[in-house]
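Yeah, one chain of the complex is gone here, protein chain that is, but the others are all in their spots.
For reference, chains read A, B, C, D, E, F, G, H and I in written order, and residue numbers begin at 1 within each chain.
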Amino acid sequence: MLKGIPRILSPELMKILMEMGHGDEIVLADSNFPAASCARKLVRADGHAMLDLLDAILAFFPIDTYTAYPVTLMQVVPGDPMPAIWEKYRQILIHHGIQISKLGFVERMAFYEKARQSYAIVATGEESLYANIVLKKGVIEAAR
Amino acid sequence: MLKGIPRILSPELMKILMEMGHGDEIVLADSNFPAASCARKLVRADGHAMLDLLDAILAFFPIDTYTAYPVTLMQVVPGDPMPAIWEKYRQILIHHGIQISKLGFVERMAFYEKARQSYAIVATGEESLYANIVLKKGVIEAAR
Amino acid sequence: MLKGIPRILSPELMKILMEMGHGDEIVLADSNFPAASCARKLVRADGHAMLDLLDAILAFFPIDTYTAYPVTLMQVVPGDPMPAIWEKYRQILIHHGIQISKLGFVERMAFYEKARQSYAIVATGEESLYANIVLKKGVIEAAR
Amino acid sequence: MLKGIPRILSPELMKILMEMGHGDEIVLADSNFPAASCARKLVRADGHAMLDLLDAILAFFPIDTYTAYPVTLMQVVPGDPMPAIWEKYRQILIHHGIQISKLGFVERMAFYEKARQSYAIVATGEESLYANIVLKKGVIEAAR
Amino acid sequence: MLKGIPRILSPELMKILMEMGHGDEIVLADSNFPAASCARKLVRADGHAMLDLLDAILAFFPIDTYTAYPVTLMQVVPGDPMPAIWEKYRQILIHHGIQISKLGFVERMAFYEKARQSYAIVATGEESLYANIVLKKGVIEAAR
Amino acid sequence: MLKGIPRILSPELMKILMEMGHGDEIVLADSNFPAASCARKLVRADGHAMLDLLDAILAFFPIDTYTAYPVTLMQVVPGDPMPAIWEKYRQILIHHGIQISKLGFVERMAFYEKARQSYAIVATGEESLYANIVLKKGVIEAAR
Amino acid sequence: MLKGIPRILSPELMKILMEMGHGDEIVLADSNFPAASCARKLVRADGHAMLDLLDAILAFFPIDTYTAYPVTLMQVVPGDPMPAIWEKYRQILIHHGIQISKLGFVERMAFYEKARQSYAIVATGEESLYANIVLKKGVIEAAR
Amino acid sequence: MLKGIPRILSPELMKILMEMGHGDEIVLADSNFPAASCARKLVRADGHAMLDLLDAILAFFPIDTYTAYPVTLMQVVPGDPMPAIWEKYRQILIHHGIQISKLGFVERMAFYEKARQSYAIVATGEESLYANIVLKKGVIEAAR
Amino acid sequence: MLKGIPRILSPELMKILMEMGHGDEIVLADSNFPAASCARKLVRADGHAMLDLLDAILAFFPIDTYTAYPVTLMQVVPGDPMPAIWEKYRQILIHHGIQISKLGFVERMAFYEKARQSYAIVATGEESLYANIVLKKGVIEAAR
Partner (left out) sequence: MLKGIPRILSPELMKILMEMGHGDEIVLADSNFPAASCARKLVRADGHAMLDLLDAILAFFPIDTYTAYPVTLMQVVPGDPMPAIWEKYRQILIHHGIQISKLGFVERMAFYEKARQSYAIVATGEESLYANIVLKKGVIEAAR
């Protein structure tokens, strides 16, 4: 534990978030996602709700501003209802100053492929379906 | 995820609980414990409260019946108040059919040494002080 | 050993079953299957009969409900008799609430390729021919 | 699988039995023994009964003839009954031409230390208590 | 060393022979074969004649019965004489109950590719040219 | 790079600072210190001045409050002048709210032994002599 | 530290510079570059300005003379201003006797691909945008 | 050191020369060759002249007799002079009974590709340009 | 295979013989010796007779001349006959110019300890009892 670092962020996850560069993507996977079989780097966050993790990450992680949709969800298969958790995602994004229009959707099979190409996948304990989310890292300008 | 396995138990933690045998000990460490420097095997459970983890583990883990104190806490240094979380530990133990008289206390330095000899240490996100707890594994009788 | 976990499930196998996600497949291979040369992850269960292992796994493992045939066998080569063990597989599936119509068949060479793409292969000691079986993992809904 | 090799013997166990030399010891541990924490080399044989494994091993493994007690059991703690499985051990030893007088007993704590010094430990699924057994390897004379 | 296992079989080679399944191939390479550069798994048997090794292996290794040519040699390049060792191979095959008609021949470049795809290559000390031999593993029927 | 994390802190160093627990020590070593031969874990920060690194670390790292001297320097060998950098260390400590009386001194050989027991050593590029400094981690109280 | 070697060069970076041969390329990446996801070999130089590192490297590193553009920058995306740091790069190149006409430019996506093929990537702390630079190693003529 | 083995041959290089089989190639690379980036196996012989190493190797290494050009050099780029070291190579080849007509030449880019496919590359300290040489291993006939 | 190197010497054994220095010892172990449990480095030479291996090694390996007994055998336990193979050892030593008076004997338990301290142990297939032999490496004088 360190001052100012939320305890839901494991040392390994913090290291990975720091290592990522402009354009690298990280997948926050719900508890049913095949995270272990898709991940180049797998970080486990068993038992944690997605909203808690997302909120902690966005406090540090710059979202890409060069792409149309730097935050991506998996499209609902026709017939399935709109996941309730998505509305909460919108609120967190707004809370962190990210425009909702930045939220994109990717068809299921393309989403799996995107996950396989991502820098890391975090396996959460989120119970909701369609709760997977991909974040693309942006640039931090000078003048630290 | 599997049917009947709480999602707070990571695959690696479940594996370790299964590997342990009669007399092996596991430390559930609070967020200030030097888990990484003491552990032979380290399992991270960052961000989780001790009570949630303890409850999930005791559903599967047999407590030793051959020892006077198979569940151990770190003695409070003189002057410090009794930790409030201990009362909750007692309730969980009773809930899992473990007699409170089985609860032992070990002086701080001896506790560190006990942790270094344990089979594994789980690094939790528990914020309470004096919240570390050691469980000694018992025997499972035949007649499965 | 843990309370409620059958002793035929090794710690490593339990870990692998937990790590798998929606759509991942596991092959239970009979004793003549080229498990070591096909497997990405190999778990050995030498000497065990397939029925014992299958029964133990299905108590925890959710079968996929989004696919036509989430349980797959290798098609018999023309001329060979129907394997006697298949009837017992049907009984175990029914016992675990899985519809028999979910049982699919794959031609031999395609079966080998399916095995190479699977998340893990368990090398059992099953003596019967055509006893290999593939299980595709399903989703566990919330409300644990 | 190979012709003439029982399928309960895993490839790794066979390799270890072959590597051992005169005086090396192997522990066959029951399902409650702390095998993972004591073993230099650990071989898992989850779910298997000790008698099946012992019978398969003794078909290949020469017992030392230079020591008084090349086969060792853990002494029963005072008050505990004589384990029923021991009588079956005696029958298997006789069946493999080993004199019963070769069977020695070691006090519990000394047994753990002996296990830590052994070449390998096989973690079986044997449910009986006091079922652990140590075999010391002997010499194979020329004239194969 | 174990009772009944020829001492020319190393522990690692025995393990590999056991791990192989139906259809897997093993190459016994003569001393000039580029074994180290072609092998997925390399087992060294430096200094040993091929006939001694082949005889020891065939006592345990079931030859495939589903293929036309489960035993394969490298075709002689036009102009080269028939290798004398081949006649001895035929005698060993007959000695182990394998029909000579099972012996196939593969063109040199195809043989190298076959070796690269094999489960393992054993680097022997055989001096004869064209002495390489490939064995395809068969099935062991139940009723041990 | 992340928002709010100084760029002098490498991902690996941040991970190590997070992993450390109550009582663990980290050595910031000057460029002449035998860091590679003493360290259990070595983090390189070649070319960086100690003051820059110390300032960045103290923004996150809680200093132990249970010890008399949680910040330690190497005693000057008799005859050597007081290092000028120490006065700057005092200013940084004050800047981060740490009492100067917390600053302890350890004899040279004891300092080396302390370094060998520490959780990690950071090899900086600091040119000043006697610039090594040890930080002992403290506790973070709840109520984040 | 060694006599005559600048302390900004880490031991690992020096080793890599020595290992490289004629035609091998090294990328000096700014702090936003996805260095960890692109690199075959990653060397971290967190917190360091590019100019300091470039100056230290060019004192030892021969630039290729057989290629038109042995030093390469990433082309500015249309609309973006000319990076101020490039003028300083030109001065350093001149200072080390490298003709400015040797400076080439590569389109952004081609630059990423070039980075993935390079021998190593150094992750610096440079804050300027478009500050990445690729160096192609030249030949050192005899007569040392 | 061993009797009769030149001290310029390192233990690892001797091992690699022995492991190679008929048709495998080894590259002796001059000091400017990108050995580390091309090699599957890299052996360092820093500081050594090519002629010393070549002479030591040819005392043990049989050159292939089935290929037109078992010894290969890199073609000189048009305009460059004939390297003086080549004449010395011819003398060493003759000294070891190898016909000069066996010496082949490969275009530069093809030479790099050949190096990437070779069994090993030895990084020498040879200063001469165009001094790289590839040796293809031949057969050792019986009758040792 | 190389010219002049006996094929009974594996590449790894040759490498180890070369790595050894003045005073290092190597154990040639018979087939009953506990080689795998005693060895720091284990080299397998399964199936080979000790005399063949010893003869091949002594052609390269200088025996120490500074010690009274640079070649050591295990003392016969009282009552056991003199091993027949020892006479053949004497002949080989004489053949390689080593005085028989150099042959020393070590008590059994001391021999095991000596083996544990040796640089490497070669596990041969020698069937004779008391056939283990230790060689201490000597110096090679200049003037190669």
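By our rule, a residue touches a chain if its C-beta (ideal position, glycine included) is under 8 Å from a C-beta of that chain, and two chains touch if they have at least 3 such contacts.
Just so we're clear, the structure is a prediction, and the values are computed from it rather than from any experiment.
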| item | value |
| --- | --- |
| Footprint left on chain I by the chain that the document does not show | 19-24, 119, 137, 139-144 |
| Absent-chain interface as seen on chain H, which is shown | 1, 6-12, 31-32, 44-48, 52, 125, 127 |
| Where the unshown chain meets chain F, residue by residue | 29, 31-37, 127-129 |
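We adopt the following convention: only the chains that are shown with their structure count from here on.
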| item | value |
| --- | --- |
| Neighbouring chains common to chain B and chain G, by label | A, F |
| Computed distance of Cα centres, chain D from chain B, in Å | 32 |
| Centroid spacing, where centroids are CA-atom means, of chain H and chain I in whole angstrom | 34 |
| In chain I, residues with contacts to at least two other chains | 1, 6-7, 10-12, 31-32, 127 |
| Complete list of chain pairs which touch one another | A-B, A-C, A-F, A-G, B-C, B-D, B-F, C-D, C-E, D-E, D-I, E-H, E-I, F-G, G-H, H-I |
